[in-house]
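Of the protein chains in this complex, all but one are displayed in their positions.
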Amino acid sequence: MLRSRVIPCLLVHNKGLVKTVKFKDPKYVGDPINAVKIFNEKEVDELIVLDIDSSVNGNEPNYQMIEHLANESRMPLCYGGGIKTAEQAQRIIKLGVEKIAISSEAILNPAILIEIADIIGRQSVVVVLDVKKSLFGSYDIYINNGKKKIKKNLFEFISELESIGIGELVINSIDNDGVMKGYDLSLIEKVRDRVNVPLTVLGGAGTSDDILNLIEKYKIIGASAGSLFVFKGIYKAVLINYLPELALNKIRKISKI
Amino acid sequence: MIGIIDYGSGNIQAIKNIYKKLKVECKFVSQPEQLNGVNKIILPGVGAFDEAMSQLNKSGMREVLDLMVIDKQVPVLGVCVGMQIMASSSDEGKLDGLGWFDAKVKLFDENTIKHKPKLPHMGWNEIQVKSEHSILNLIDKEKGFYFLHSFYFQCNDKNDVLAEAYYGDIFHCAINKKNIFGFQFHPEKSHSNGIKLFKNFAEL
Partner (left out) sequence: MTILKSTICTNCVMDTTDSKIVFDKKGVCDHCNTYFSDILTKWNPEGINDSDLMILADKIKKEGEGKDFDCIIGMSGGIDSSYLLYLAKEKLGLRPLVFHVDAGWNSQEAVHNIERLVDGLDLDLYTEVINWEEMKDLQLSFFKSGVSHIDTPQDHSFFATMYQFAEKHGVKNILTGGNYSTECIRNPLEWMYFQSDSRQLRDIHKQFGSNPLNQYPITNILWHKVYLPYVKGIKLIRPLDYMVYNKEEATQLLEQKFGYQRYPQKHFESRFTRFYESYWLPEKFGFDTRKVQYSSLILTGQMTREEALEKLRSPAYDPETIDEDFEYIANKLGITIGELQSYFDAPNKTYKDYKNQQSLYDVGAKVLRAIGLEKGGKR
């Protein structure tokens, strides 16, 4: 039976890997190529790599780095960061990347999703929504790496995306980013019902139990995490890791039900 | 020399990377002349059935491929949509497939899938081997492969089925008839299982 995917998410900033907390204070974590290589050797399900600078400074994607990352990946790789045009998307896909992630541009100009899907196929188009709780308890969508709030209703926009047609939706909680105290379960509960395309959640996972509980509850869902797979222990020592064997076996068991 | 058909569909770079690491000679083939000296073929593919078929027809390689595969019995391995176009037709599109298999491509019945998201079938899934073949040697079946598709292959001749997978219902995920192989999943994105599969194919 189909298993839920557990997906390490890496952030690239100034050519290096970083980890943020609530989208702030990027802490240097090392070289992206070596990290991807190690994740590949650990045979992770899938990998997301996001360049957090490009949407802000408007730079072209770093195609050379992307090519190196794709060379090291024998699992699906999703790359995002400042993608605005179908040409950029196609170029990235041709380098051996499976999916492209698009956030700011998808929100400002949703029509681009159709254009991109036409060229690379809908299954390869992933939309990432960075969300933060507002004062009133609802959720706001942000672009440009969490810097600018957008006046759109989250759930209406999700419906809009579904009618346009996308391959996957990633909901990224800015509030829980890097905090490692668990996913925003109420957000997931609200979103899950309204989403018919594959859903992946990101932001807050602190232990493998956070991921197991998520999968146990929703059966098929993408569980993504950054800090959990990059840090270890109370001093947050940088050490690339993945789920322990025991947890992976539990996920296999869940999928058999 | 393994020829990876480059007709604008599929992750050809990933396949090349694997063969490069295995030190097996391979090259991209985008024109019929380039098929000279090729003794095994890989036919990748992603996206829509009609899109892939029309691109293949436009590439000018259709006739040579039919000749090499059907007449000369050159081993060929189809991946994902590359496998689907080997059928005679698909629910997804209007064009005829290559017709190398007596089979149809059908849309998954959403009613059989209990949970959301129903489609596409995306992620790692195990396979059940129906017919022994060296191409599946040393594969960890429980670990399985990475799938990403909304349509599935349905063989009319059960002898053509190499392996099955389960998504809502059982479907044919690996097929084989003489020199022709097809895999619904993505071996180029399935870690060691995929590498083994490509290696086994090269060693046929």
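Each chain carries a letter (A and B) given by its place in the written order, and its residues are counted from 1.
The rule is simple: a residue touches a chain if its C-beta (ideal position, glycine included) is under 8 Å from a C-beta of that chain, and two chains touch if they have at least 3 such contacts.
Small disclaimer: the values here were computed from a predicted structure and weren't measured.
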{"item": "Residue in contact with the excluded chain [from B:Lys21, B:Lys58, B:Lys72 or B:His115]", "value": "B:Lys21"}
{"item": "Chain not shown, touching residues in subunit A", "value": "15-16, 28-31, 33-34, 37-38, 41-42, 68, 71, 232-235, 237-241"}
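Definition applied: only the chains that are shown with their structure count from here on.
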{"item": "Subunit A-subunit B separation of Cα centroids, rounded to whole Å", "value": "28"}
{"item": "Residue ranges of subunit A touching subunit B (in the complex, touch as defined)", "value": "1-5, 40, 43, 45-46, 70-71, 73-76, 93-96, 98, 120-121, 123-124, 167-168, 192, 195-199, 218-220, 252"}
{"item": "Complex contacts: residues of subunit B adjacent to subunit A", "value": "11, 13-14, 17-18, 46-48, 115-118, 120-126, 142, 146-149, 166-167, 186, 188-192, 194-195"}
